[in-house]
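All protein chains but one are shown in place.
Letters are used for the chains, namely A and B, taken in the order the chains are written, and counting of residues starts over at 1 for each.
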Amino acid sequence: MITMKMNGLEVKAEEGWTVLETAKFYGLEIPTLCHHEGLTPYGACRLCLVEIGEGPKAKLVSSCTYPAEEGLVVHTDTKRVIEARRMMIELMLSVAPYSKTIQDLASKFGVTRMRFKIRNEECILCGLCVRMCAEQMDGKAIGFQNRGFQRKISTPFDIRSEECRLCGGCIYICPACQLRCQGPQAETAICNACLTMDPTCLDYYDELQCWMYDAGRCGTCVREKK
Amino acid sequence: MKRIKKFKTVEELRKAIEQQETSRQQEKRKVIVVSSGTCGQARGSLKVIEALKRAIREAGLKDKVTLRITGCHGFCEAEPNIIIYPDRIFYQKLTPADVRTIVKETLVEGRVVEKFLHRDPLTKERAWYENEIPFYQKQKRIVLGDNVFVDPTNLLDYLAIGGFRPFIKALTRMKPEEIVQTVKQSGLRGRGGAGFPTGVKWEATRRSPGDIKYIICNGDEGDPGAYMDRSVLEGNPFRVIEGMLIGALAIGAREGYIYVRDEYPLAVRHVTLALDQLYKAGLLGEKILGTDFSFDLHIAKGAGAFVCGEETALIASIEGRVGEPRQRPPFPAQKGLWGKPTCINNVETWANIPLIILNGADWFASIGTSGSKGTKIFSLVGKINNTGLVEVPMGITLREIIYDIGGGIPEGKAFKAVQTGGPSGGCLPASLLDLTIDYESLTAAGSIMGSGGMIVMDEKTCMVDVALYFLNFLRDESCGKCISCREGTQRMWEIVKDISEGKGKPGDLELLEELAIATKEASMCGLGQTAANPVLSTLRYFRDEFEAHIYEKRCPAGVCKSLIRYAVIPEKCTGCEACKRACPTGAIQGTRKDVHLILYDKCIKCGACLEACRFEAIEAQREEAIAIVKEVKP
Partner (left out) sequence: MSVHQIINLDSLQEIVERHGYNKNKLIAILQDVQAVYHYLPAEALKTLSKLLKIPLIDIISVATFYRAFSLTPKGRHTATVCMGTACHVRGAPKILEEFERQLQIKRGQTSEDGEWSLESVACLGCCAIGPVVVVDGDYHAHTSIRKVPTILSKYRK
């Protein structure tokens, strides 16, 4: 057993646990997006940041990938953590303002404005679909390509993949795929009335491109970049 | 090239070293050393070498003169340069046509030819000998200095300067723990950027459980403006490999990799050649020199990714995967290449090891400051007279490097800033010229030591443009995993781009700072964590320049295209038509002897006219159109 301190409380973790798993076990709430219990942790969304250590050497790390260490001191809601988290949500929102998941996060954590140019790409490159396809469905039909600001997720050569078995796992797991209602000023508004509503009615989109190439039918897949 | 014979015992190697050393010391011939690294070759050293060979042969001096072709000497500004031993006469900026004169007057008639001597840009005095040149005087070239004495493609040359004596000492007279302690006591810190104590890293790797361990040489010198690792790998690969052999002994590794950037073809070639010769000599491979120590060393090429300089990304690259860093802990010392304990060190770090073993920890610790021991090689480039690689003891000031060694700023322009640490570093202004260089002082000032790149900037460099440049670099080189780094650098770039184009608004700088801090705090690896440094340091020291761009729509340095226009200064224009000829769009009007005029509707601001004018009659003025619009609008 590994003994750590979380928010002042002494906690015990099993060998091989991450800080996030330990926190969850003890009922401490840490927001996540790119984390899923059935998939390996990735650390892309940076929402699960916690502050570890004390004094001038304290730093922020993603709890989903940081291993539980003997004597580690963890704080889940310091000012540094909250401010960093808010900026991550603001960055995600500017890329995918239509995502209900991200809109809900914005409401919950007090992100009230989008100060960056809205890009409307829907994909925040969290990698859940890639890991779902590879690890749970053993498909390996989609993956990350390029790097930096040009990074994207797609099939080889952006055409229908021979490996894709049309399982729909990628769509199922995508957080940005859950569209919110297209109310007034949908692009720029941060709506927090939807916290209590289910995902909304879905419109038809003719020009869709989805990796299953089943365009138009379900309406929840990633829209083609304009 | 003599055939390399295998050394079967330590005694055989020792004898060979003695033989080479003696032969070198008793050298009766004159030796002409030619600096011929990548830069030297680009400046024509190969043609000079051919001319030398021919001229020596034709003068009948083939048996009296030895030609030694080496890697970079470090005084890049003077290349192609030669040094004639035993007198150490230094001739610079040579062309093939000069060779005849040199052979005739200096080699045959024993006279020095003044026009080939180095002339100091500040004092204008000529120096005859290498040690009279101000560029070299304040340097302490314990690592780079040997480049002058070694033909990097010949193992025997390396033996002639005492090469492999340190290895023999480590192999036969020191226990592995002793070697680790020596490195610890020396105070050597990683020369790649972070400055982590090398001995501590070695100790951690050594103590990790397991029989299989790896050592890696990080030659992925990605910082733009830094090329000291290239120089060492090209000019003295044997030194680096000897350091790794000693490291392997200390840590208990049986296999290692030298990771070299794809953009360094000559370094790749010389390292490959060196490995080949060492295998043939029995200094790599199974049962080295008849002992139980076996070590295999491979070369791995990079493929164009700055992030692969990060330890875990480099490991991923050697494993054939994308260079995405991973969370540490576990550190490579515990779990590295293929999950085994791995020690990764920078090229310069490895190059220091043989010297430390040979001369002792105390010797090394006597150089430098209390927290930063030894020397550091800096690449002094940009707006500086004496461009080149300078190796100085830690603790020297920026002023000494830039003025005493570097010879100051060309064309009489004013010093504005010096950028250190590459894209993870920052810009330091004139007020910090007396800063003593060590890891801590640079970090406290808002920059970092980094791999040693030192880019000097003058009054014509726009700091907003510099910040934009680094952000553009980082948003492209980021691996893209963490949203804080990927989106952080992209959005910072967007804001600074708007500012540089005159579209900045009040509140932009505050948003930029907020974003910079978030990028720094939330990113997982060193790239993201330091990505904000260029922006934060330029804001710290040059905020007024950003504000001029935002509030006055003015670029004080005259660089940002949208905020400037090129205009002819009537008093200086001689009507020579040079600018008119250079202009690609026919935007310049005027006949011979008449003051020329630039037509703004045709001008694309390419800068060709400014470059062509020899009378400084063209300058970048404030774009009046924007200024007028701003004044009209309340």
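Everything that follows uses one rule, which is that a residue touches a chain if its C-beta (ideal position, glycine included) is under 8 Å from a C-beta of that chain, and two chains touch if they have at least 3 such contacts.
Remember, it's a predicted structure, so these values are computed and weren't measured experimentally.
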Among B:Glu177, B:Asp594 or B:Glu611, residue touching the chain not depicted: B:Glu611
Which residue of B:Val143, B:Ile455 or B:Leu471 touches the chain not shown here: B:Ile455
Per the touch definition above, residue among B:Gly290, B:Gly304 or B:Gly507 touching the missing chain: B:Gly304
Options B:Lys383, B:Arg491, B:Lys520 or B:Arg565, residue touching the unrepresented chain: B:Lys383
Option touching the unshown chain, where B:Thr312, B:Gln334 or B:Gln419 are the choices: B:Gln419
Contact footprint on subunit A, counting only the chain that is left out: 140-147, 155-157, 161, 163
Touching residues on subunit B - with respect to the absent chain: 38-39, 41-43, 76-77, 79, 221-227, 230, 261-265, 300-306, 317-323, 379, 381-383, 387-388, 419, 422, 453, 455, 457, 461, 466, 469-470, 473, 476-477, 479, 582, 584, 606-608, 611-612
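Criterion: only the chains that are shown with their structure count from here on.
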Centre-of-Cα separation between subunit B and subunit A, whole angstrom: 40
Of all residues in subunit A, those that touch subunit B in their complex: 42-46, 49, 59-62, 65-67, 69, 80, 83-84, 87-88, 91-92, 94-95, 115-117, 124-125, 127, 144, 146-151
Residues of subunit B defined as touching subunit A within the complex: 305, 307, 322, 326-327, 329-330, 474-484, 486-491, 493-494, 511, 514-515, 517-518, 521-524
